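All protein chains but one are shown in place.
Each chain gets a letter, A and B, in the order it is written, and its residues are counted from 1.
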Amino acid sequence: MLGISVLLYTVLALAPGDPFSELAQNPAVPPEVAAALRAKFGLDDPVWVRYGHWFTSMMRGDWGFSFVSRMDVDTLILQRLPTTLIVIGAAQLIAILVALPVGVLAGIRPYSVFDQVANTLAFIGFSLPTFFTGLLLILVFSIQLDWLPFVYRADINATGWKFYWEHIKQSIMPVMVLGLFQGASLVRYVRSSVLDVVKLDYVITARSKGIGERKVVTKHVVRNALIPVVTLVMLQMPVVFGGAIVTEQIFRVPGIGSLLISAMLANDTPVVMAVTFVFSCLVVLCNLIADVLYAWLDPRISYR
Amino acid sequence: MTVAQSAPTGVAAQPAATAVAARKKQHFSPWREVWRRFSRHRLALASSVVLGLIVATVVFGPFVWTVPINEIDFAAKLQGPSWAHPLGTDDLGQDVLARMIYGGRISLAVGLAAMVVAIFVGVLVGAIAGMASGKVDAALMWLADLFLSLPTLPLLLLIIYLFRDSLKAVFGVEGGIFIMIVVVIGGLRWMPAARLVRAQFLSLREKEFVEAARALGASRSRQVIQHILPNALGPVIVAATIDVAAAIIQESTLSFLGLGFPPDIPTWGRLLADAKDYLDIAPHWALASGAAIFLTVLSINFIGDGLRDALDPRRVI
Partner (left out) sequence: MVETLLEIHGLKTWFKTDDGMVRAVDGVDLRIDHGETVGVVGESGCGKTVTARSVLKLIDMPPGRFEDGKILWRGRDLIPLNDEEMNKIRAREIAIIFQEPMTSLNPVYTVGDQIAEVIALHQNLGRKQAMEGAAEMLRLVNIPNPQRRVHDYPHQFSGGMRQRVMIAMALSCQPKLLIADEPTTALDVTIQAQILELMHEMKDRFGMAIMLITHAMGVVAETCQRVTVMYAGKVVEEAPVGELFGQPRHPYTQGLIRSIPRVDRAAEKKQRLEAISGTVPSLLDPPPGCRFAARCRYASDICVSEMPPLKEVAPGHLVRCVL
């Protein structure tokens, strides 16, 4: 965690030119205010002090003030974070639900027709950049068929079932885009893991016990093959965040990904810094979860 | 028949196995064997052809198709494919095909250059980590883990956001952006290659390095490096192809989001970004640019897979 934030801040600090120069150029802000802000943000202090300030204020939850949106950054982020998390979560869930059975089936019958088809589809899946898939889906489902809306609105004037249905309808495409992309690479990983496990001695032992091939696979093979896959899913989260940024742009989902982009295009530095900080926290969290899950699933690892 | 392996194969075992196989293959012609196995992978072969076509088009295209890329012609805007404009025109009447050929050069160049950076840094770090030991190795691996867990796209965006202006001042608009994108994309992808090379060193170090160092004196250690590195060639080549594909996707993503090359430079991602607002009336525009990225990346991925099968001795019928 420390490492990531040091890196981030180093990058920021190394940036030649004052990140607040934009502010200074903003005609709406009178020069005295700009000077006062500079003093307040301690821009004249050496790098270490600035980093310390920034880090502690981040940790304390004081994320500064967005120059563009005119509201506190943390409110801004908290408004949009749940949307992003829901979309990412749903996408990963779909990816796992699809990739697991396909990967296992492909792994236990390598080079069969099913395996070859699955492999090819997986390759196609992760060679398609998410923005292209998104646009394709929009083209087909929104424009040609007019089944699904392609602009995501967080405020829908409906109640009860209709409310949820509308939400789901507009979420399907972004979730599918992300989920399919993730699912494609996951299929390959699951298959590879299953291939590795199926060769191991204890699988032959299991077969020799006469418990039937299906049980051998579901009970013995899958349980072991899943361990590296689960940690991989968690460690792939940074990639998913990246994909989410793109998807939010295309479908205009009001999450923190699109917030990042619009902040960058508007030179709204505090927001940029804060969003990146949030991403880093999420990544660290996922790493932690990966470690814990791995220890939980594999009895050979103990934390004693 | 070989009795099933008793231990799960980890990353360390694979390069070692490749090393053994690579040494064995040196008795017969090594590249012929690799080619034989590669050519059995039909999709990889097909992809090589496709990729070859794409590269040829991009390199030689401008000499054949001489329509300028920024000839604005409002009368012809947003037209579908026709003889004059095989891929149609965009919202300014510019020829999509010409723009795509030009953009292709940039995208491919970025992909290759980023890969070179990634592999160079990766091999260097991996070699140092593998040869040194203890603290240096541990520190480098900690660094690799750190980099691996960084969210690439956000970080990429951040760096570009911060340094865009200054680099423009030094290198000029195109050059500056190019260097920055290549260095950043490549700089975030060195870890897999480093791991592979390091594993190779660790597995061979005990044998060859110690023997050779004793027998020939430490000044010959460079020869030893030359022995160890080629054995890592296989997995590194596979990693390199993946890097090219990933770099192309990342550059396109950056351009698509508007944070890559300047808007007037028609990289494939940029074309797609411009096209997305006209999806309902001029789908051909988006489809062409998207398909270009897709096909290029797909063929690179298939080739990489074919290479992996060709260079990996563990494949079973």
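Here, a residue touches a chain if its C-beta (ideal position, glycine included) is under 8 Å from a C-beta of that chain, and two chains touch if they have at least 3 such contacts.
Bear in mind the structure is a predicted one, so any value in this text is a computation, not a measurement.
Chemist: So which of A:Thr75, A:Thr120 or A:Thr205 would be touching the chain we can't see?
Modeler: A:Thr205
Chemist: Take the complete complex as the reference. Which residues in subunit A touch the chain that isn't displayed?
Modeler: Residues 200-202, 204-213, 220, 223-224, 227, 297-300 of subunit A touch the chain absent from view.
We adopt the following convention: only the chains that are shown with their structure count from here on.
Chemist: Measuring from the mean C-alpha position of subunit A to the mean C-alpha position of subunit B, what distance in angstrom results?
Modeler: For subunit A versus subunit B, the centre distance works out to 22 Å.
Chemist: Please give the residue numbers of subunit B that touch subunit A in the complex, ascending.
Modeler: Residue positions touching the partner: 4-6, 8-9, 43, 146, 148-155, 157-159, 161-163, 165-166, 245, 249, 252-253, 256-259, 269, 272, 275-276, 279-280, 283, 286-287, 290, 293-294, 297-298, 301-302, 305, 316-317.
Chemist: Flag every residue of subunit A that touches subunit B in the complex, lowest number first.
Modeler: Residue list for subunit A touching subunit B: 3-4, 7-8, 11-12, 14-17, 19, 110-111, 120, 123-124, 126-132, 135-136, 138-139, 143, 196-197, 199-201, 203-204, 235, 238-239, 241-243, 245-246, 249-250, 260-261, 264-265, 272, 275-276, 279-280, 282-284, 287.
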